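In what follows, a single structure is set out as structure tokens and then discussed.
The complex appears here minus one protein chain, its other protein chains still in place.
Moving on to subunit A:
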Amino acid sequence: MLWRGSVNRPPTPEAEDGRQDQHLSLQEIINIKLVESGEKERLKELLRERLIECGWRDEMKELCRSFVRKKGKNNVTVEDLINVITPKGRASVPDSVKAELLQHIRSFLGSAAL
């Protein structure tokens, strides 16, 4: 089974055409550049490191634990956890970490030929 084709593939919806379309938003262009150059993976690694160092990941773990405890471990799905924890997680990322990541992205944009 390859990426290209399969008999079982459902009919192609129109949205797929949008991908080859010229009208990609700036955000999408930047994202593609980040991924293609491998910079996105490096940034993800850096972010992961910083979030572990400052204890953010442990806090999220603790939040997940108490959520599962409250709901009962057989009544929780991955989706529930994602929906509940994500907003809290986003809100508690330290400013210093945000600043550092933004700095990296800025310098990448400055150097990349867009």
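Please note the rule applied: contacts are C-beta pairs under 8 Å (C-beta built on N, C-alpha and C of every residue); 3 or more make two chains touch, one makes a residue touch a chain; residues count from 1.
Assume contacts and distances are computed from a predicted model.
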item: Chain excluded from display, named as in UniProt, from "GPI-anchor transamidase component GPAA1", "ubiquitinyl hydrolase 1", "Aspartate aminotransferase" or "tRNA (guanine-N(7)-)-methyltransferase"; value: "ubiquitinyl hydrolase 1"
item: Touch residues of subunit A, complete complex, unshown partner; value: 1-3, 6, 8-10, 13, 15-16, 18-19, 28, 31-32, 34-36, 38, 40-42, 44-45, 48, 52-56, 58-59, 61-63, 65, 77-79, 82, 88, 91-96
